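Here is the structure we will look at.
Chains shown are a subset, placed as in the full complex.
When the chains are written out, they are named A, B and C in that same order, and each has its own residue count from 1.
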Amino acid sequence: MEPVVQLSGVVAVLGGFPVLAGADLTVARGEILLLRGPNGAGKTSLLRLCAGLLPVERGTAIVLGHDIAADRTAARHRVGLLGHSNGLYADLSVADNVAFWGATVGATRDEVAASLDRMGLSGRLAKVPVARLSAGQRRRTALACLVARRAELWLLDEPHAGLDAAGRDDLDATLREAAAAGATVMVASHELERAGALAHRVVDIVGGQVRE
Amino acid sequence: MPDLSPVSIARPTGTRFSRVLGIASLVGIAWLVVFGLFLSPNDATQKAGVRILYIHVPSAWLAYLAFIVTGVSSAAYLFKRTRSLTWDRIAGASAEVGVLFMGVTLVSGSLWGRISWGIFWTWDSRLTTTAFLFVTYIGYLAVRGLGGTHQQRARRSAIIALLATLEVPLVHFSVKWWRPLHQQESVAEGKLDGLMLFTLFVGIIAFTLLYVWLVLHRQRVLAMEDALDDQGLDVALAERRAEGAQV
Amino acid sequence: MSTWRIARLIAAKDLRIELRSRVVTNQVLPFAALVMVMFAFALDNDNVLTRVAPGLVWLATMFSMLVLVQRSFAVESADGALDALQVAGVRPGGIFLGKSMALAAQLAVLEVVLLLAAIVLYQAEVAWSGAVLLVTTFLAATTGLAFVGTLYGGLAAGAKGRETLLPLLMLPVVAPVLIGATRATEAAFGTNGASSSEGWPWIGLLVLFAALFGTGGTLAFGSLIDE
């Protein structure tokens, strides 16, 4: 079967600095991949590149069968990204946020409710505006939005950070379910034990390159 | 697209052609000085003030030409079959030179206004359009400076340039209808005598040569900057990979 | 999803944010009214004021619009939602139309307030015969302004120091709207003895402008917001 992500010799540049310096990576369908590496290694950059937010300067990059070096918007509608920031609207309630992101892919009301439930947000919190949430509650909301989007390729940047023990369990279970259902998951994390137990495979990112 | 930028960072931006062009425009300017300051006669009403005309009008025309070139090159960049960063750099270089010439028009026009009307500025339609045009292309240059990859810069600024090209006639006509010309030019068309007309002609030729020379060089400098970016990237890439090797 | 459904979704979201936060209602409207008062102060001359009232209405609209556009994109970039929208593959044309619609709705409210302020503060007289012209002018100008504001707002949203890039880009472009709308409004008001029929050609200009930026924005918005 064709790999979901296939990078070879990918170079990406931000402000003149090569954030990725010739990265090679192949990820198969249904795989949960852990990206680990020191601060500034290029994990975030790699995920943003796969999401089509960072242009490919050199090399070839195929995501879900689309050549994103040629058109980086091509694969986007099938990709879901949770970055360092949450992408939430602070004035809207938790439920409204999840409903909005769900609506962008035509999710039904029930699917949205299920996503909220999945991240433990269905009680009092659902009606609270995001501006009034704690850091971990926001992270959960962002995860619920991601769940509602039903992507084929999940890109998560330090998803465990800020979550409590129950939240981490919810997250891991969600990712395992998604992978079992055929989605592909790439997780960048510094919490090696937790994420290591979750992942099928681990790669090291160092100096903008990938080491298996 | 002919290769207008046979650059390598080690080589100067001059080529034989551009040197000839440079000398030609220098000669043209020398002619302009001789004709404009010494040989052409004083105007009946304007006296020596009329001599500003020989800078004012050519620079205005060249600014228009420059912005047209920017628009055309931007379109050429956006059109898939001719897509090349050279078009983007020509657009950028031309806009820079155009802004420069438009600045000269504004300053020379203001000084002229001070001499002949007694004021620096009036809100007549042509002056107002000129001012808006000037600002629009300063905005375009600001957008070029926003950063990103070369392709991103090129695409974004090409769109802004096309919008500007489309918007310029709108601005022009709306301003014209808003303020019908109430300031009559003191140098009416017919009044220019033969030598004056010739001097103006010399000025236009000289400025056109200067324009081509400036754009050619500026475009090459931009190409070098881009090449330097790429070359810097190779060095930075090696460093970045070495960062990995240490660990 | 179709561009049109995306646009409705985005517009509904923006208006809901406004409903919850009341920023425009509680703060931009009073601000706009204040700008009108400030003009009255600085110009300090009654018969001038009445004569230039239509121009001032549109000038104040333009300044207040800067604030509206800033707010519209501050909401998107505060927590990276604009990035998220892009990753979600939401069609940029839809984002553009949706945000323009929400902006147009807010501008429309603003303009009505400014018009009333002008009538009260500057003793501008509205001839009833000009009402159709007036409404058409407001619709056409509002659409054009909303398109321009969204286009340049989106471009500036990714850039650092965006608070200040936006006005630089936007002001020269809206000059034709300022002119056209002012003249058409004067004709509708009958200011300086202008008659209603003089206003219609200006409407043509306004519509052309809106069409130009509407099309341009729908097609090009994607490239402009991609940092």
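For the reader, a short list of remarks on this structure follows.
One rule holds for everything that comes next: a contact is a pair of C-beta atoms (placed from the backbone, for glycine too) under 8 Å apart; a residue touches a chain by one contact, two chains touch by 3 or more.
Because the structure is a prediction, the values reported are computed rather than measured.
Beyond the single copies displayed, the complex in its entirety has a chain composition of A x2, B x1, C x2.
Operating definition for what follows: only the chains that are shown with their structure count from here on.
Chain contacts here are complete: no pair of chains fails to touch.
Across A-C and A-B, it is A-C that has more C-beta pairs touching. Comparing the CA-atom centres of all chains against that of chain B, the greatest distance is found for A.
Of all chains shown, the one whose average CA position lies nearest the global CA mean is C.
One simple way to say how far apart two chains are is to compare their mean CA positions; for chain B and chain C this gives 32 Å. In this assembly, the C-alpha centroid of chain A lies 37 Å from the C-alpha centroid of chain C. A straight line joining the Cα centres of chain A and chain B is 47 Å long. Annotation for chain C: residues 226-227 touch two or more other chains. Across the assembly, chain A contributes no residue that touches 2 or more other chains. Contact residues of chain C toward chain A in the complex are 1, 6, 9, 13, 16-17, 20-21, 75, 78-81, 83-90, 222, 226-227. Residue ranges of chain B in contact with chain C, taken from their complex: 132, 135-136, 138-139, 142-143, 146-148, 152, 155-156, 159-160, 162-163, 166-167, 170-171, 173-175, 177-178.
Only residues 11, 13, 15-18, 21-22, 38, 41, 55, 57, 206-209, 211 of chain A touch chain B when the two sit together in their complex.
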